[in-house]
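Following: one structure in structure tokens, then a few remarks.
Only one protein chain is missing; all other protein chains are in place.
Naming follows writing order (A, B, C, D and E), and every chain is counted from residue 1.
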């Protein structure tokens, strides 16, 4: 009797022990200020991943040739930010300790903070590659120091200058753009023209890759909390993926899919395909 | 590390061997004539079942006190009706052979045919309790003998007169109503006024229960292929469930949720709750 | 070669000459103050009517036993109210002159005005049976004398006192309710408790029947311009239809379906079924 | 030049000083466990309130005869539950101190806690009338003491036994039903059969009224976080409103509309009408 | 107590007197021939504008450095085109008389006619920059001289040859394209290749800018009455905005958002951002 197993991301059926990469969901969206719902991203992505093939014609690689474990979703309390961040940190520590690479599906962007912290614990010289529509460099947001709008600033607080590379940025306070321009981060406004230069600088370092999917244009990715027109096309993203393929990426996340805001299901299909490609990069 | 397991219907985590009831999905909708999409029912129901409690205040029973196995979905080819029916038949045979009870999530109503056949194999005196908006008594539909619009007639072909009880029926050809009225089936037009009388007749027999969810009024259940206004309320359905609680039900199915047609998600919530109640009946 | 003809309402394939009843669409929604879109009602209803059977178990009658012509939709200019009303008037005159009965699909409620005028031209003693959530008795609305909110008052202007019977009414200005209560119209607040009394009074008169579908509860009919909770169920409406079956109805309309506001399609299914029943009444 | 003012709830244009009732929004949904989005309720309700009349045929009262101030929405941080609750508490204190009555639009149900606390500060003998599908009596939820699923228990913690009346309840843990049945609250399972009895008991006491809109059946109110079929109809709710009309209600809230989950807009229309009626009760 | 004020477009909180620019809504869609609903544009745009920053990285300008008054929406009767046009004309006159610049949010494109008339009254040498998918050059449409499909022709009637520049045009009658090509207007088929040339010609003249948002490709702007694939990307539009930055724009409008047709909300976000940029241009 043949059953249809749709409970793990397609092609991710290795056990935790056997795997080199551990995929997991962090369905927390507690600080979303505009449209919440990224908590539903990981469960939708798993189901829709069965509309994908395991083979990527972009990278000419096949998921079936790799060992990935899909651990399911962390059980996070929505009303308690500190506890949620702590749970994510704990699981990332566990993955990294066993010399595996974490690949996290958000949730909102704040979930990146504990994941980078955990990675930094092991790789002190880590750099962060950040794709996003928003600067995320506020010192506080509505009075809160830890939020989806401050997360990159929170990471800078322990990484310091010159360690964060930002692409696709097209929305933020004037102060944020100015602060970045003072050399605190390497910020590419609108597109990714300076990506090649950045890759040269970081090619020998451990890299954490964080993709806020709203870096994509809302024409192809409407299902997100704060859609910002003027973003990257999917083809841009595939070119970027191909450029990243020689890097030493030690951890990654893909965040801010809010699937209920896109009744066509295209946003979930896009997110699934990007996760497949990032998995093949790792 | 605590994970959120949403890959089985809530409270259905027993193994096949330990279980008394086996839940499985039959995601086939190949003969749907109006709006397809019941193939997506089972995967949505599992996720949304986590919005339910395991405790039913209607029956004052708790799923956690029972052993149910959720086997996942059968892998069915959409373009090949015969093969799909054969797969369902095979799995029902396996369940019944081991003295367990099948609880199938459709799919369209045609999936009921192999399930009743398998049950009939063991229980020759079985009767069928049928809740539906439609008669489903056509001899053929668009030239086809086996279809969602002929399924009860297909079952009558081997059960014969007086073994099928139909409730909530409010749409069909004039000929179908007349044929039923000749005594071939026990057909209750619109509601369930004669349910008590029927229950008296069948109280000592093995019963197969088939619920086509379009028996419900589309106000509470819009997400179905052919919505028929004028149906039962959810409260009616809970009264019916309570009335059925003494019966010897040996198999059951809940069919015709087409979740994409209801963006509010209410139809899926309704289906999930009815499945919980049917499970507790079994 | 068999083709699927979905270009006329199901079972309405008689020619204009042969027919007793002429169905046509009046897709005008130019004075809708809240949510427009009733212009799309008739084309959707025709397509969805093929999800219906021609047989009504409520009236035990079959559309196939009657001669109905579906004339399609009048071509109405949205920005020119006077011209639109004139076109409707002209076509109703043509139907009535040939001793046929008009059955019009709105559009907004203002389209009823020229249809009643045309009917009144022939039947001076006509009475109007009006099912609606709203009084529609304003003298003017946003400065306009002719609008969906004034239409029954516009009809009263030539029919006078005691000729209009209103049911299901649950929204209006205090003044409108008071004006009706002075005996100008026969207004049944909320439900249809006094329908039997009204039917006694009008049983020998020619009747024009106008059903604003928002008389239904939005649970079963959300696809309308101004949804008003607290309305009739579909079963109420079927009971009403059965009660009307002895009347001498000489013209009718069914208005205010705005199909794009109900992505489930249920509102269109409801409208189609009510049109089938009204057709069988005629 | 005439402008259309849609920035306050219809008929609520009194200043804070002149008013007897103060309407405000508390757009917090930070602990929602299933579908978030009640943060958008108040802004949608204000716009859609212009589809209402100010006159209620149910109570035969007109909003234009009362002085209500619409203060807009509190500015609440989503990631910081404590701060959000404190802001609500502060504003309720301010309203009550000036001898006005607060009418709060949620947000999720947890916002009721600070509002009842503020009211209790002034009226030590206050009783709480609670309409809801859910018990909300958990001691903790996912490890959190303060959440939408614990809020009535949190209120009981300072009010004690015999002060809380619950109606429409149809979902919860077995333990919650049992705990209520021990006499801690007055819990009416499913409907409101014992409302008359309760009203007799509380007719001389100050009352806080909290309506979780999911007490309504999802057929009429699908736009909520956790839809529970089997609820009250809108007509039931209007009967209840009429029954409450002699009470001394000193504060009230209407919570858990999540408008984006109902693309038909009916849920927002229902919420608006219930708020109009509650306002007229106050 | 901090409140969230969402009742004016973000950053537009100056009084009428203090302001240099007056933003207002003209929610009229009475002649829309395909999908109506642009009447809802302005109220949605105001709410969603709070998802924007006031700072534009495209123009490196911040709304907070300017004085803009948001006057709300004109109160327009849907069924009376003449009255609606007259109201718009009246308010534009008032704005222009006080040496302020009008920025109007449609509504359908016909609302541009009275705004250009009012501007022309003061600036006899005005030229019109027109971005649109449609020619809008018909002499009449469905028998009507004044409609969204004739509006640019109506403007030509008093401006004459060589004063209208059209970009992005990709749909119309063959006759319209031919008429434009005779030199009556300056029509750029499909894109904006000849914009630079046009800007040279008009750089010393007063300019009225009218943006029919359907000039954008429906991939990024599906929420409009008549979506025409093959349009501009959002990036194209930002390039255009930057090119326009030296012009003497004396009035502007942004029309034809029909928000209910885009459940993802992206169209409203796009419209809001374009309005921010146009405001900064003014």
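Simple rule for what comes next: a contact is a pair of C-beta atoms (placed from the backbone, for glycine too) under 8 Å apart; a residue touches a chain by one contact, two chains touch by 3 or more.
Nothing here was measured: the structure is a model prediction, and the numbers come from that model.
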Considering the entire complex, write down the shown chains that touch the omitted one. A, B, C, E
Sole touch to the unshown chain from E:70, E:108, E:136 or E:217: residue E:217
Which of C:13, C:62 or C:94 touches the missing chain? It is C:94
Note that subunit B touches the chain not displayed via residues 29-33, 35-37, 39, 75, 77-81, 83, 110, 142-144, 146-147, 260-261
Subunit C residues touching the chain left out here are 1-7, 27, 43, 47, 71-75, 87, 90-91, 94, 263
In subunit E, positions touching the absent partner: 34-35, 169-174, 177, 189-190, 217-220, 222-223, 226-230, 261-263
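Throughout what follows, only the chains that are shown with their structure count from here on.
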Whose Cα centre is nearest the centre of all Cα atoms in view? D
Can you tell me which chain lies farthest from subunit E, using the average of the Cα atoms as each chain's centre? B
Shared interface positions of subunit E, touching two or more other chains: 75, 263
Using the touch rule from the top of the page, what pairs of chains touch, sorted by label? A-B, A-D, A-E, B-C, B-D, C-D, C-E, D-E
